[in-house]
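Shown here: the complex without one of its protein chains, the others still in place.
Going in written order, the chains are labelled A, B and C, and every chain counts its residues from 1.
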Amino acid sequence: MKFTNQEGIEIVETIIACIQKNRDYLSEIDGAIGDGDHGINMNKGFTLAKEALTGKENMSTGFQIISKMLMSKIGGSMGPLYGNFFRGLYVASKQHEEIDGQIIGEMLDKAYDNIKKISPAKVNDKTLVDVLDPAIYAYHKEFDASQDVNKALTEMVGASQAGLEATKHMVAKLGRASRLGERSKGHQDAGATSAQLILESFADGCKKLLR
Amino acid sequence: MKFTNQEGIEIVETIIACIQKNRDYLSEIDGAIGDGDHGINMNKGFTLAKEALTGKENMSTGFQIISKMLMSKIGGSMGPLYGNFFRGLYVASKQHEEIDGQIIGEMLDKAYDNIKKISPAKVNDKTLVDVLDPAIYAYHKEFDASQDVNKALTEMVGASQAGLEATKHMVAKLGRASRLGERSKGHQDAGATSAQLILESFADGCKKLLR
Amino acid sequence: MQRFVNHADFIVEDMMKGIEKARPELEILSENDHVMKLKAAPIASKVGLVSGGGSGHEPAFLGYVGHQMLDAVAVGEVFSSPPAQAFYDAFMSVDSGNGVACLFGNYAGDNMNVKMAVDMCLDEGVEVKYVVATDDVSSSPKETKEKRHGIAGGVFMWKVAGAKASQGATLDEVIRVAQKTVNQTRSICVGLSSCTIPAVGKPNFHIDEGKMEFGIGHHGEPGMHVEDLKSAKDIAKDMVKAVVDDLEVKADETLSVIVSGLGATPIMELYVLYNDIESELQARNINIDKVLVGNYVTSLDMNGAALTIMRMDDELHELLEVEADSMGLRV
Partner (left out) sequence: MQRFVNHADFIVEDMMKGIEKARPELEILSENDHVMKLKAAPIASKVGLVSGGGSGHEPAFLGYVGHQMLDAVAVGEVFSSPPAQAFYDAFMSVDSGNGVACLFGNYAGDNMNVKMAVDMCLDEGVEVKYVVATDDVSSSPKETKEKRHGIAGGVFMWKVAGAKASQGATLDEVIRVAQKTVNQTRSICVGLSSCTIPAVGKPNFHIDEGKMEFGIGHHGEPGMHVEDLKSAKDIAKDMVKAVVDDLEVKADETLSVIVSGLGATPIMELYVLYNDIESELQARNINIDKVLVGNYVTSLDMNGAALTIMRMDDELHELLEVEADSMGLRV
């Protein structure tokens, strides 16, 4: 099962559309225990990326454009965090004409590693790491066992949803919400929410193309 | 029919109590076409006067205290206007041990004259003059005809009410409301309202004492 | 009412005490706790400069007491003229024998109280002359512009007269430049939401969400009209038109400009508005000299902004260049 890097640009478009659609939803979630701008920040970056797409990109260079826009135009925490995440997706795929389950796994690893490099966030700190960590782990577990990329992507999405759900019961240790201490419990984390949306639309995009 | 200047201090107290009671009402009326503080201004001045009363005043020196407080502590338009008004009530009565219908008429004249000295307001400008002018005229008309001070006071109150009512149909020519032009129509004037209350409680106070 | 206040009836007194403590150059007059004066005043051989008016417009009026600015200010209750006694005490406290100029804002109460105080000073042999600011173009039609109220334009009047007086000018010279400033200054306000007098405790008036009041007064006096809330660009256009037309400013003339917030307007937005005002003036080929953007004359917690323009000439330019040091303006 694979698809070409050229076709993969559709995945980039799917992710952008997903973030744009969830602008208000993400801000609303951030409003509960943050400053209510997560959707605005994300939407602005992904919309700028969409405008920067020339139609000539493949999946890798599409991710590169998202990364550049986030890093140079968005700032906030999301600029560096997701900027590095998408740079990982770009770097790990750019030399491949065809994308298969093995390469998808490498892309996810590189993206997550890049976040770990700049953020002290650990599992249970109530951040996007609480979605990324179990989801990417689940992807590898399933793919290693069955070599079935579709199944692995499905496992990843399931784990991302569970990870997101779990953030509701965590006390925030980083970012604005951390000053709430115990009171941050009961609310889903905003960054984890966008991470879940990104992984799910990434998986959806891949599944549509894989044959 | 008369009362002593000594007893007359009750009239001073009646007027003060009346203004205090109507604090919010006066502000509300001022709010429609002015800046909504007429009741506050009046209440502050009359309350300071009440606190300054030592218990040794007669009617004249009671009015003098109101006048002084308004002039030195209140400011606004009301400080000079009512400050001069009450100075008139004081000056025209201070040499009389006994107060009768004749002296009441002189007091009202002097008070009104003092306002005319500092304000350009004419009848129909939508100010307190629209209450004072017809009310004091009515007092004299009745007293000259019947020499009945009670009846004259009743006529005065009636004319003050009619004068107040009439302000609703006027276009303000002076003060803050004047910038509204035609739009000031349909609203009763705040200063006219307090003038009506003052004349009515003055009349009530006199009637209680006159024997 | 969400306010930092002890007893609303004494908010002015509490504020004055706070200012006296925060500003070493100022003092409350010992004879009258509603007068704020420059400790250094009276200044030998200088004309005394006084203003006064209701409170709630901070930093006006008392924030403009300072070096090369005002010598004293009579402080009224919120939105209410100070009593004649306060003006009188202010005048007397700053007279160095060279007379006093009273520069105030043309509200009915202020007019009556200033005139009474001027008479009282005359009895003591102290000469006081006065000039009333009439910059608010929406407060009366052009034919009766002597009835107009003074708003943020007062800042130019105080700055210019303060500079002139500091140069040793006579009372008549100070009065002349102050009157010239008034003649060449126009303002207009736009209100986006109401303000609350602390002692009243509820909003003074009401502007519907999505509406704006063009030409609103500094105490919420109704403006020229209420209309749908426009973009900053379109508001700037209307404001510029209102003042430039009234003052009959022609291409190639030079103006100085104040954009003042009315109290609750974020500073960010004042600059957004100024950006469009400047573009609008540029488009009319009007030159810009000095620019002040900030909270210069406010209306408690009103959300809104005022635009003030002054037609410049060499004399006014030089006087604006003189250093000034007060709480409200330091240049």
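Quick note on the criterion: a residue touches a chain if its C-beta (ideal position, glycine included) is under 8 Å from a C-beta of that chain, and two chains touch if they have at least 3 such contacts.
Keep in mind that this is a model prediction, so the values were computed, not measured.
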Whole complex considered, the hidden chain contacts A, C
Of the residues C:G56, C:P83, C:G162 or C:P222, I need the one that contacts the missing chain. C:G56
Touching the absent chain when the full complex is considered, from A:S77, A:S93 or A:S194: A:S77
Residue in contact with the excluded chain [from C:K17, C:K39, C:K241 or C:H317]: C:K17
Touch criterion as defined above, residue of A:G62, A:P134 or A:G175 at the omitted chain: A:G175
Tell me which stretches of subunit A touch the chain missing from the display. 27, 31, 33-37, 40-41, 44, 70-81, 118-119, 174-180, 183
Note that subunit C touches the chain not displayed via residues 1-6, 11, 14-19, 21-23, 55-56, 58-59, 63, 192-193, 207, 209, 212, 229, 231-233, 235, 263-276, 278, 291, 293, 295, 298, 300-301, 303, 305, 330
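Note that in this section only the chains that are shown with their structure count from here on.
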So what shape is it, when you link every pair of chains that touch: line, ring, star, complete or other? other
Whole-Å distance, C-alpha centre of subunit A to that of subunit B, is 76
Approximately how many whole Å separate the CA-defined centres of subunit B and subunit C? 33
